[in-house]
Structures are given as C-alpha cells and as structure tokens.
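Every protein chain except one is present and positioned as in the full complex.
Letters are used for the chains, namely A, B and C, taken in the order the chains are written, and counting of residues starts over at 1 for each.
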Amino acid sequence: MLQWAFDTMLGFGLLWLAWRALNSSDLFKAIVLFIAFGLLMALAWVRLNAPDVALAEAAIGAGLTGALLLAALARLGAMTDQNVSGASAYPVPSAQPPAGSHFSRGLLILLLSASVAGMAYAIWSLPSYATGLSMDVAAHLDDSGVGNPVTAVLLNFRGYDTMLEMMVLLLAVLGVWSLGGLQQQPEKPVAAVLETLSRFLTPVFILAAAYLLWVGADAPGGAFQAGSVLGAAGVLLLLSGWRPRVRLMQWPLRLALTAGAGAFILLGLLTLLLEKQFLTYPVAQAGRMILLLESLATVSIAVTLAILFLSVSSGHKEKSGKGEKK
Amino acid sequence: MTNAFLYALAGSGLFVLGLHALVMHAHVLRKILAINVMGSGVFLILVALARRSGETTTDPVPHAMVITGIVVAVSATALALALMLKLAEKSGQAVLPDKHGD
Amino acid sequence: MTAADYVTACLFILGGIFFFAGTAGLLRFPDVYTRLHALTKADNVGLGLIVAGLALQAESWLAAGKLLLIWLLVLFAGACVAHLVARRALRKGTRIWTE
Partner (left out) sequence: MSSLLAIDWGVIAILLPLAGGTACVLWPALSKPAGLISVTGVVLAIAGLGWRIMENGIYRHAVGGWGAPLGIDLFADGLSLIMLIMTALVGLGISFYARRYFSPRDAVRFWPIWLFLLAALNALFLSADIFNLYVTLEMTGLAAVALTALTGRIDALGGAMRYLLATLLGSLAYLLGVALLYHDAGSVDIATLAQRIQPNAAVWTALGLMSAGLALKTALFPLSFWLPPAHASAPAPVSALLSALVVKASFYILLRLWLELFGDFAQGASMLLGLLGAAAILWGSLQALRQTRIKLLVAYSTVAQIGYLFLIYPLASAGNGIAAGMAAYLAFSHALAKSAMFLAAGNLMLFGGHDRIADLDRAVQRLPLTVAAFALAGVSIMGLPPSSGFVGKWLLLDAAMSQGRWDLAVVMIIGGLLAAGYIFKVLGYAFTQAEVPHDARAVPAGMEWAALLLAIGAILLGFMASEIFALIAVDLVVNADEAGTVWTA
C-alpha cells in the first residue's frame, strides 16, 4: 500500500515537474526544474529496479544535460544582451504560447488528451505478465564474459548497437565543430572555493569512474556511467577555469575522442577475420575484450561530453587553441 | 499487477506533455527541453513495462536500450544547443525563423 | 526486530524531521541566505542521521565505510555550493533580509 502511494506520488511528481519545467515563464527556472525532473527520473529508475539506468540518468540525463543547458542559457543571455546574472533575467518574449485562436488550442488539447487516452489503452491492453528476453539473456549470461546482464546486453548481445552509439557521440562532436565555434568570451575570474572543490573532487571522480567501470562487469555500472562521471569531472575542471594545453587539443584529443569507436572497428575487423563472425568474442576471452572495449569507450565518452560542454559554454572551436592554461 | 503500468502511464503522459510544449512554444531552448521530456517519457514506458514479470526478474534488454537512448539524447541535445547558439549569434534571437523568404 | 532495527528506525525518523524542517525553511524563509542556511544545516544533519541508521544495517564494515564516505562528500559539496550561491547572490547585490 505504502509502495503504491509512493509510486503514485512519484508519477504525479514527474508529470508536475515536467509541466512546470516546460511552461514556467522564466527559462532559468525551467532548466532548474528540468534538472530536478531528471533526478526524480533517476529515483523512478531505482523504483523500477533499473539501477544501471538510474546511474546513467543521474550522471547524463540530469547532470550533464543540465550543465549543457545552463551553459547554453548563459551564452544566450550574453548574446542577446540580457542580464546574465539574474535568476529572473530571461523573460522570454514568447514565453506565452504564441498565436492560435482559442479554437485551435482547444482542438490541440483535445487531440493530445485523446492520444494520451489511446496510449493508455494500448499500454493497459498489453499482457500483464511478460518476461521479454530476460530468459534468453539469463540462459546465455555465462557465455557473455560478464555477470551483469545489462552490461552483457550492451557490450555483447547487442554490442553492435553500442558500436553505433559511439559513432553517434563522435558525430555530435563533429556536428558541433562543423558549426565553427562561437565568439570567444573573456573568461571570468573563478571563485577560490570552486577551484578547491574541483581540485579535491577530481581524484574522487576518477576513482569513482574506475570503480564503476570495474564493477560494471558484475554489478550496476559500466562504460557509459563511468564515462559520464569522468566527463562530469572534466566539466567541473572546465568550470573552475582549467583549460587544456594547446598541444593536448590536437591529436591527443582526437585520439581520445576516437578511442572507443576505433576499438570497436578494430575488434569488428579482427573478429570478422578470425571468427568469420562480426563482433563475436571467443568465450574464454570475452570478459577481457569487454573490459578493454569499455575502458576505451569510457575515455571517449568522458572526453566527448567534456568537449561538448566546452563548445557550448565557452565557444571553443576545433583547433582554436585559444584557451591557454591559466 | 505491479507498479509497471503506473509508470508506463506516467511515461505516456510525459510524452504528450512534451509534444504539447514542442508545438506551442516558439523559443528553441524550450523545444529542446520538450524533446528531452518526451524522450524521458518513452524511456519510462520502455523500462516500466519490462517489470511486468514481477519484483525479482527484470528484463535487462530494455534497460540497455534506454542507456543507449540516454546517450543519443545527450548527443542530440548538445548539437541542438550549439545550433541554437549559432542561430542566436547570427539572428539575435533563439526562435525559428519564418520558413523562408522567397 | 532487533535492538539495531529500533535504533535505525529512530535515526530515520529524526533524520526525516531534519529534512522536513530544512525543506520548510527552504520554502518559507525570506531570502536566499537564510534559505541556504536552512537547507545545508538541516540536510547535512538529516543525511548524517539517515546514513548512521543505514550503517547500522550494513552487512560489512566496508559498506558502512562507503556510506560514511557518501555523507562526507555531500557535506563537502554542500558547503562549497552553498558558499558559491551565497557569493553569487552577494556579488549580484541581493540584499540580506533584515526584518
């Protein structure tokens, strides 16, 4: 009973936060509410027995997406000559839904309510008991090389999806780079406390990432979670004013960005040559291969996320080399 | 009957709330938030329904799919934000221009 | 229920009260500084009590150690962030509430 009450509250809380985030008049507030929404989502994942997803959501969905959104908002405020510092500095001219008669808005709401009802009916009509592929996964878990079923699916059973996933991340960086960067902004002085905080937390983050990567084989965790924690450490360092040396922004950066994708491609070619089967690991070696893939993927994910943040927040562009180490 | 359906219903609610905001708001940042909320709704449905088999065994395949989806979402969000900033830099505002002046 | 369970329950209830008070303060206090005060004070202690309660239930010393570490991290991060928020507010010229 108590559980039902909690789940119902959480469900309504999610809907309410989403509504407020999407419709509050102030963009800063909207983003903060969205971050809170992400944290509640993480709670929902825990309730749904999906700790791996909860970790990914907390680190990426709420953490890094939130950082990206706030950084973009700050840039936007600076660009459109608004007061950046104020919490209520983003009165949006079109905060209120634009144009459209009462009739068309009513029609839209009617349509949307109908679609919720339709989807609810469809979901309700699904069989109330189904195991999906869990039996298949359990049956082959021993051959996968890892003990955590989610990691087994991500890196082995459906490792091909993850390979394309690494390409999507790389594409995001290429896409952002191809926009050519924004105007560089003068760097603001950073609070001493923030520097201390990041200096203290960075090793902790690295430790946590290594731990997540290592336990990912048998417990919740893995490359995506570890990579996003490491990426968050990068974001924190960037926030506290740290800038990588120009030399690092050249091919060491490119190597780090492509490490995960490259590892997948090489392994794909190798397995195709040796096993005649794309991405099929020999059972005895599977554990080690997955760990290797995950380690390289972690580096790539972390660097990708940090570079995306840098591009959105400070107008970093490809090969700009303008940000020196302080 | 488990809480699976409850969360799946919340997920479909989120999807539609996001869709509403995506259509109604002109500001690109809000549209990006709306897309993210819609994505969360889809993920919630995907994972919630995996719990129909009960408390102990859950289907890990949708979990892996959602982790994949979260990473796609953050990549797309980053690209969208960069595009929005570039658009704002050029046009002075972060709203979609009229279709095209011909 | 063992004695440890009763102690845990008491600690949880106490912790919950602190969280409740902190949240009430966050919502009801007049300005950003007092709100920060309510939030950090109450949440740090509240989380500490919850962690203590959980540590009593931990299966091993290692698990209890991890819980303690989480609390320390939250203390540290909370203090720093509260400082940053307050600093930002001061720089921006937010007045301190005086009746």
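As a convention for this text, a contact is a pair of C-beta atoms (placed from the backbone, for glycine too) under 8 Å apart; a residue touches a chain by one contact, two chains touch by 3 or more.
The model shown is predicted, which means the values in this text are computed figures rather than measured ones.
Asker: Sort by label and list the shown chains the missing chain touches.
Answerer: Over the full assembly, the chain not pictured touches A, B.
Asker: Which is it among B:9, B:24, B:67 or B:80 that touches the chain not included here?
Answerer: The one listed residue touching the chain not shown is B:80.
Asker: Tell me which residue among B:9, B:24, B:49 or B:67 touches the hidden chain in the full complex.
Answerer: Answer from the full complex: B:49 touches the omitted chain.
Asker: Take the complete complex as the reference. Which residues in chain B touch the chain that isn't displayed?
Answerer: Residues touching the hidden chain, for chain B, are 15, 19, 22, 28, 31, 35, 38-39, 41-42, 45-46, 49-50, 52, 61-62, 65, 68-69, 72, 75-76, 79-80, 83-84, 86-87, 90-91, 96-97, 99-100, 102.
Asker: Residues on chain A that touch the omitted chain in the whole complex?
Answerer: For chain A, the residues touching the absent chain are 118-119, 121-123, 125-127, 130-133, 136-137, 140, 156-161, 164-165, 167-168, 170-172, 174-175, 177-180, 251, 254-255, 257-258, 261-262, 265, 268-269, 272, 275-281.
Basically, only the chains that are shown with their structure count from here on.
Asker: Among the chains, which one keeps its Cα centre farthest from the Cα centre of chain B?
Answerer: Of all the other chains, the one whose centre lies farthest from chain B is C.
Asker: I need the chain pair with the most C-beta contacts, please.
Answerer: Ranked by contacting C-beta pairs, first place goes to A-B.
Asker: Roughly how far is chain B from chain C, centre to centre by C-alpha average, rounded to an integer in Å?
Answerer: Chain centroid spacing, chain B to chain C, equals 32 Å.
Asker: Go ahead and note the Å separation of the Cα centroids belonging to chain A and chain C.
Answerer: About 27 Å separates the centre of chain A from that of chain C.
Asker: Using the touch definition from the top, list the residues of chain A that touch chain C in their complex.
Answerer: Residues 85-86, 191, 193-194, 196-197, 200-201, 204.
Asker: Mind pulling up the chain C residues that touch chain A in the complex?
Answerer: Interface residues on chain C, with respect to chain A: 73, 76-77, 80, 83-84, 87-88, 91-92.
Asker: Under the touch definition given earlier, write down the residues of chain A that touch chain B in their complex.
Answerer: Chain A reaches chain B through residues 3-4, 7-8, 11-12, 14-15, 18-19, 21-23, 27, 30-31, 34, 37-38, 41, 44-45, 47-50, 52-53, 56-57, 60-61, 64-65, 68-69, 72-73, 75-76, 79-80, 92-95, 97-98, 100, 108-109, 112, 115-116, 119-120, 123-124, 126-134, 137-138, 149-150, 152-154, 157-158, 161-162, 165, 168-169, 171-172, 175-176, 179-180, 182-183, 222, 224, 301, 305, 308, 311-312.
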